[in-house]
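Removed from the display is one protein chain of the complex; every other protein chain stays in position.
Each chain carries a letter (A, B and C) given by its place in the written order, and its residues are counted from 1.
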Amino acid sequence: MQVNNTEFKPKIVAFCCNWCSYAGADLAGTNRLQYPADVKIIRVPCSCRVNPIFILRAFQRGADGVILCGCHPGDCHYTTGNYYARRRMTLLFSMLDYLGIEKERTRVEWVSAAEGAKFAATMNEFVQTVTKLGRNRKLEDLRCRK
Amino acid sequence: MDRETNRVREQVLRMSGVNVLKCMRCGKCSGTCPSYEEMDYHPHEFVYMVEKGEIDKLMASESVYKCLTCFACVERCPRGVEPAKLIEAVRLEMVRKQGQNRLKPDRIPALLDEELPQQAIVTAMRKYTK
Amino acid sequence: MIYSYYPGCTLKTKAKELDRYARRSAEALGITLNELPEWQCCGGAYTTAQDEIATKLASVRALAAAEQEGGELVTLCSACHNVLKRVNHDLLTDGEFAGKVNRYMNPEQPYGGKTKVVHYLELLRDTVGFDELAKKVVKPFTGKKIAAYYGCLLLRPGKVLAMDDPENPVIMEDFIRAIGGDPVIYPYRNECCGGYVTLEDQALAVKKSSAVMESAEGFGAELLITACPLCLYNLNKTDGFGTEVHYFTELLAEALGVKD
Partner (left out) sequence: MQRIGVFVCHCGTNIAGTVDVKAVAEALKSEPGVVFSTEYQYMCSEAGQNIIKNAIREHQLTGVVICSCSPRMHEATFRKTASAAGLNPYMVEIANIREQVSWIHKDMKAGTEKAIILGRAAIAKVSLNAPLIPGESPVVKRALVIGGGIAGIQTALDIADAGFEVDIVEKEPTIGGKMTQLDKTFPTLDCAACILTPKMVDCAQNEKIRIYSYSEVSEVKGFVGNFTVTIKKKARYVDELKCTGCGECTEKCPQKKVPNAFNLGLDNRRAIYIPFAQAVPKVATIDADYCNMLKNGKCGVCAKVCGAGAIDYKQKDSFIEERYGAIVVATGFNPIKLDAYEEYGYKQSKDVITSLELERLMNAAGPNGGTLLRPSDKTHPHTIVFVQCVGSRCDDGKGKSYCSKICCMYTAKHAMLIREKYPDTEVYVFYIDVRTPGKNFDEFYRRAVEEYGVHYIKGMVGKVAPQPDGKLLVQGSDLLADEQLRVEADLVVLAAAIEPDKTARSLGTMLTASMDTNDFFTEAHPKLRPVESPTAGIFLSGVCQGPKDIPETVSQAGAAASKVIGLLAKDKLTCNPCVAHSDEMLCNGCSACEKVCPYGAITYSDKEFRGPNRTTLIRRVASVNDAVCQGCGACTVACPSGAMDLKGFSNSQIMAEVDAICK
């Protein structure tokens, strides 16, 4: 595949919980399921570890999209962590939307350790959506740009 | 499955709202059906044959007119398949065709007797005509 | 207590007794049944096809009219009850269907399934109460072995009609006890009589109805009661059974002393 240098490559940060989603991402790898290199994963113990500040920081530092993956509701390794994550993110995302960060740039997705295919499909789709939206100019701290 | 068969099949599935794939082939519908002996194709066969796309055979058979719509099969199906709705859809697919009304109004007077309630006539019209 | 009332076409013609005794009894029980002014025939059968709108509109009109007049609609004929309750259930649970209906009819007040469809038997059970009814009985059927015939329309599909356990109902047996009789429990009380197929294939209907009669008589029934004109017709078409079939309202009127 020829990479076109003028083509916009989004920066995507994916927070994955250690027990389900990170394992799902591993499975996507084991099964050689392709998704764009634009996605970079940060491992956290649980989706509830993700502080809204991390997401603000990512956008500020130039991320174009942030996705949070956790265990399916009811399957959380810590019983209730993903419920906290869901509630916090619902609030955060609506605030971000208000600030002008389009809703499509943020997402919460439940991916189990068995859902490698879902992980890859989700990432493909998310990258596509964010690519269409283009660069995040609203929150990006220009001082952070090279 | 050719395109026409597939169209009819899709139409029947859409009309009935039945998911034939839920059937586990237990035959409880046919074990319960009060019209079983009058039918060539029985409730469980409706489910299986619609799945396979053999709807023309079902439409051509008398069985579609023998269903009493008593809903015993629907009530008792362990998988929630609702065969009666499927039979009704196959019948409607038939009678909705041009000139395929089962019950022509001029035939009715001969079928009446003194006590026959209106209910029977209107229901039959609903079931047999478009 | 005032309720809207939907008699249906059969009760105006071949099943006048079902209607007449119901009205007299209701009066005796202090219930006013206001017949809906402009009701149309429900069509006799509920069409299960999801693309059918037109065949359900007559029911919608009746239901919408009842909403304007208090929100509870009493039915008597099993077929009407089945159709009205199921159409109402569709309106309540299927937003797409309700939307189509309302767009088509374009009424002043959109109708969304708020009316409560109540069968006359439910009225006796839930509003009057069978214990209260028993107190008002002046001519009890003491010692009479009475078998209830439910048929299919009154009970199924159980999840929608939600009147009683569709496989082991008790409402009519409780009614029989209330008017002083001995209910006869027999397994075919909820099996089909043959229904509308009698028009085309009476032999089939006679076969089905005979099984019902045989089962009821086998368990010692001296009298059968039903709520459905078509059931009554089919049961009466059988041969070789001595048991009489009556509408339950006739027995009710007799027990309350308002038959004549």
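Here is the rule we use: contacts are C-beta pairs under 8 Å (C-beta built on N, C-alpha and C of every residue); 3 or more make two chains touch, one makes a residue touch a chain.
The shown structure was predicted, so the numbers you read here are calculated from the model rather than taken from an experiment.
S.K.: Indicate each shown chain that the hidden chain touches within the full complex.
M.R.: By the stated touch criterion, the chain not on view contacts A, B, C.
S.K.: From the listed residues C:Y188, C:Y233 or C:F248, report the one that touches the chain absent from this view.
M.R.: C:Y188
S.K.: For the chain that got dropped from the picture, name the residues of subunit A it touches.
M.R.: Touching the missing chain: residues 1, 3, 11, 13, 18, 22-23, 25-26, 28-30, 32-35, 37, 40-46, 48-54, 57-58, 61-63, 74-75, 77-81, 84, 88, 120, 144.
S.K.: Take the complete complex as the reference. Which residues in subunit C touch the chain that isn't displayed?
M.R.: With respect to the unshown chain, the touching residues of subunit C are 159, 165, 167-168, 185, 187-188, 191, 215, 218-220.
S.K.: Since one chain isn't shown, list which residues of subunit B touch it in the complete complex.
M.R.: 22, 24-33, 36-37, 42, 44, 72, 75-80
FYI, only the chains that are shown with their structure count from here on.
S.K.: For subunit A and subunit C, let me know how many angstrom lie between their CA-based centres, rounded off.
M.R.: Computed value for the inter-centroid distance: 59 Å.
S.K.: Got the subunit C residues that touch at least 2 other chains?
M.R.: none
S.K.: Which of the residues in subunit C come into contact with subunit B in the complex?
M.R.: 8-10, 13-15, 41, 43-45, 47-51, 55, 77, 79, 152, 156-158, 166-167, 191-192, 194-201, 204, 208, 228-230, 233, 236
S.K.: Which residues, counting only subunit B, touch subunit C once they are in their complex?
M.R.: Touching subunit C from subunit B are residues 14-17, 34-35, 38, 65-66, 68-72, 74-75, 84-85, 88-89, 92, 103, 111, 115-128.
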